[in-house]
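Here the structure is laid out as structure tokens; the discussion comes afterwards.
Only a single protein chain was left out; the remaining protein chains are all shown in position.
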Amino acid sequence: MNDKDFKEKLKKVKQFKIDNNERIVDLMEQLSNTGFNAKRLGRACKIYEEMILDDDCTIFFGLAGAIVPAGFQGIIHDFIESGFIDVLVTTGANITHDLAETLGYHHLQGDIDVDEINDVQLHDQNINRIYDVFLPNEVYEGIEDFISSLDIKNLEMPVSEFLKFLGEQIPDNKNSILKVCAKKNIPIFCPAFTDCGLALQLGFHYKNINLNHFKDMLKMVDLAWDAKVAGTCLVGGGVPKNFIFQSLQFCPNSAKYAIQITMDRPEQGGLSGATLKEAMSWGKVAHSAQTATIIADATIVLPIMYWYLKKVIEN
Amino acid sequence: MNDKDFKEKLKKVKQFKIDNNERIVDLMEQLSNTGFNAKRLGRACKIYEEMILDDDCTIFFGLAGAIVPAGFQGIIHDFIESGFIDVLVTTGANITHDLAETLGYHHLQGDIDVDEINDVQLHDQNINRIYDVFLPNEVYEGIEDFISSLDIKNLEMPVSEFLKFLGEQIPDNKNSILKVCAKKNIPIFCPAFTDCGLALQLGFHYKNINLNHFKDMLKMVDLAWDAKVAGTCLVGGGVPKNFIFQSLQFCPNSAKYAIQITMDRPEQGGLSGATLKEAMSWGKVAHSAQTATIIADATIVLPIMYWYLKKVIEN
Amino acid sequence: MNDKDFKEKLKKVKQFKIDNNERIVDLMEQLSNTGFNAKRLGRACKIYEEMILDDDCTIFFGLAGAIVPAGFQGIIHDFIESGFIDVLVTTGANITHDLAETLGYHHLQGDIDVDEINDVQLHDQNINRIYDVFLPNEVYEGIEDFISSLDIKNLEMPVSEFLKFLGEQIPDNKNSILKVCAKKNIPIFCPAFTDCGLALQLGFHYKNINLNHFKDMLKMVDLAWDAKVAGTCLVGGGVPKNFIFQSLQFCPNSAKYAIQITMDRPEQGGLSGATLKEAMSWGKVAHSAQTATIIADATIVLPIMYWYLKKVIEN
Partner (left out) sequence: MNDKDFKEKLKKVKQFKIDNNERIVDLMEQLSNTGFNAKRLGRACKIYEEMILDDDCTIFFGLAGAIVPAGFQGIIHDFIESGFIDVLVTTGANITHDLAETLGYHHLQGDIDVDEINDVQLHDQNINRIYDVFLPNEVYEGIEDFISSLDIKNLEMPVSEFLKFLGEQIPDNKNSILKVCAKKNIPIFCPAFTDCGLALQLGFHYKNINLNHFKDMLKMVDLAWDAKVAGTCLVGGGVPKNFIFQSLQFCPNSAKYAIQITMDRPEQGGLSGATLKEAMSWGKVAHSAQTATIIADATIVLPIMYWYLKKVIEN
């Protein structure tokens, strides 16, 4: 291609303005004409919209990070209720915290900018810290009581089945991820389930429990294998990202849509920060896929994306 | 303080929802009841609002990073036009790019997610890259022509005076930072002015130029010294942050409000990523100051903050 | 405390020099008199040394990140062979890659600085990319052959038992982590075992496999519970860090020594980047613990630490 052709193909960066049009959908559209992470946020909104509108697409959603303690349980709930997620892969911590909130316990606000946080004092007062969020120990006692009251018929079911059972047992709640997944029959996979407070309580109370992680793994492969079209949104890295990607390798056409929202970076070589291009070498993401990586805190990005998608789907 | 008192003082993390109320002001208010960077974004909006409403407050705004190439020249323009900035400290690059856009040149969109970027090809086609933004070399020729047409009466004026003169010479423009600052008499400080393309052109054309950086430095100290109340919003780190902070040490009461939006972190010891608490040890920020640090890309945060402030001030 | 006392208590930063004394032990000692990450590297070496010399101490070592593909399988092997690790918690990926290298397959060097990496071409050539390391697909075929040749007597054993069995089956090798752990009876825990290529092969070949993750979880709690003294070195975050920490909560005295080497940061709220002080609020790390967090790539830090420890222990 000669110089002139190349340059003429390029679009201008349009200076972003907020004038009279304050519709979130138009603002995100505008952002996609800028640069850096803002542009990729604009693009990611559009890609997610296309995933939703593509009736053949199975949307695999990876959720790492303490998103429930931070106060975004309700946003994830709404993603699921709105039909924006077909398969959820998350950490044991998010499930434990979801259960705690659903049982009526609460996370509390610390203030990292104002107070000197003194972790020794917090420990003396039986308060656990998650950055600027506090979690009193009594939450775990509540989970313990709840767990010991369960009647688990099959101690060898897959983790995803157990999580569905759990969702059915808990009270109704406008924010609960477990509950809305159970209601809408959205599978939750949690490959590192024994790495959380809920699993510890289960292990202490049910000596013979052996939830079947391999059946989950194979079911997930089947979901990817059977997907006519696959798309993924990865919030944070960790096990959820890797588990979705190892399954997508079995999807005949790899992922056609891929979004990641993370603070992790590629240079230290870990999978959490790996680019979506790297995923193409593995056949996890298709060569022709629409992709966007936003280097940003999900607590800022997820509410904006949900807001965009809500409005776009309403219309 | 005993356990019970401590816990009762703490507020709950409220799960964030976007329901029928989609007013940006209310959404940011809601965010301040969550955790992590989202909470600090909510707090930062509120702190900036208070800075604006505090009639005695001089607002020092530090702007590092390639914010103009990315497409957010217009947002900075609007911050200034709306009266949200009293003193601007920025990099030579932002001034050079502002001038380029104001003279009618444009930045172009690359696509880091889609294309393989080949920097050798770009160089062959006389295109410079700023992450996913492209800048054709012809821009610098345009700046050269403009510079050689100037009639600079005093080659030893402070940089800030020269930038005001520049703002007066350029055509009117709805996005130009130089123009709106000249119109509204907002000083622009640029301590590393010789570190940019505009300064190179000046140096090549005006052999005896010796813009007085020390007068700027002292003027800035005076501005801090005279501020009844001082507040600061730091976008990125670098020289703008340090220059504002070294001046604020001379403010009798230090900064009462301080916001920073950055991707830099404290652990490597550089000033760019230093916490606002560290700034308290130096007397740059007051002990009782309201502060918020958002670890995020400014291209995402600035539009949201502007939107919030615009609505809050309208009402 | 008054000003004078406070200042007199402080030690000077000593300017670091490499003169005639080039002994690694002395250089690390010198580093501990400086600042920033270098100082914490010096401190971490000393803390690890004390852990080793403390005969009562059980050393829990967490290993996330693609440390084997990067070429540091041998360093981890030597940590274990030298007796510097009592309990290893790692990812399925590291085990899969360890197995591949032990079976005679190799990772290959890409060059991120020199070549334009084209992931589509890599995929066409059946090469998978891990940042700047390439892994040909044939490796997985080799693992498949190996797995199908195994005679697994008990499909419900804990993962840690299976990994020991695996270590016994593989050929001897001067770098293999699985092998040296089997030989020295060092348990390997892998809570997210189904999140890796090895587990996929197991699941495909052994339809009834249900390795017991809960028994691992409880065994790990017992190890922490029984530790007279506990210490931990966390390389990267992820599941290994969390799994060690959830267990250390059950250690009567919490960890007395804690080192972490990571590129993750606290501000986004995830456990991977959480500070060791935060761990004190949970009772994972003791109030009086010796701690050091190094924000650095483990591929640089681990060889230096091993070198230091090797020399210190020899003497």
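Just so it is clear, A, B and C label the chains in written order, and each chain counts residues from 1 on its own.
Convention: contacts are C-beta pairs under 8 Å (C-beta built on N, C-alpha and C of every residue); 3 or more make two chains touch, one makes a residue touch a chain.
As the structure is a computational prediction, the values presented were derived from the model and not from experiment.
J.: Can you say which of B:V13, B:A38, B:A70 or B:C233 touches the chain missing from this structure?
T.: Of the listed residues, the one touching the omitted chain is B:A70.
J.: Identify the residue among C:F61, C:Y131 or C:F193 that touches the chain left out of the display.
T.: C:Y131
J.: Can you say which of A:G35, A:G167 or A:P240 touches the chain missing from this structure?
T.: Residue touching the absent chain, from the options given: A:G35.
J.: Quickly run down the residues of chain C that touch the omitted chain.
T.: So the residues of chain C touching the unseen chain are 3, 6-7, 10-18, 22, 24, 27, 31, 33-41, 43, 66, 69-75, 78, 101, 106-110, 113-114, 125-127, 130-134, 136, 174-175, 263, 276, 291-293, 295-297, 299-301, 303, 306-307, 310.
J.: Write the list of chain B residues that the hidden chain touches.
T.: Against the missing chain, chain B presents residues 64-66, 69-70, 93, 117, 119-120, 122-123, 127-133, 156, 191-197, 199-200, 202-204, 209-218, 221, 236, 238-239, 242-243, 246, 263-272, 274, 277-283, 287, 297-299.
J.: So which bits of chain A touch the chain we can't see?
T.: Missing-chain contacts on chain A: residues 35-37, 116, 118, 265, 267-269, 293, 295.
By our rule, only the chains that are shown with their structure count from here on.
J.: Rounded to the nearest whole Å, what is the centre-to-centre distance of chain A and chain B, using the mean of the C-alpha atoms as each centre?
T.: Using C-alpha averages as centres, the distance is 32 Å.
J.: Where the centres are mean C-alpha positions, what is the separation of chain A from chain C, in Å?
T.: That gives a centre separation of 26 Å.
J.: Where the centres are mean C-alpha positions, what is the separation of chain B from chain C, in Å?
T.: 41
J.: Give the residues of chain B touching no fewer than two other chains, as numbers and ranges.
T.: Only 35-37, 293, 295 qualify.
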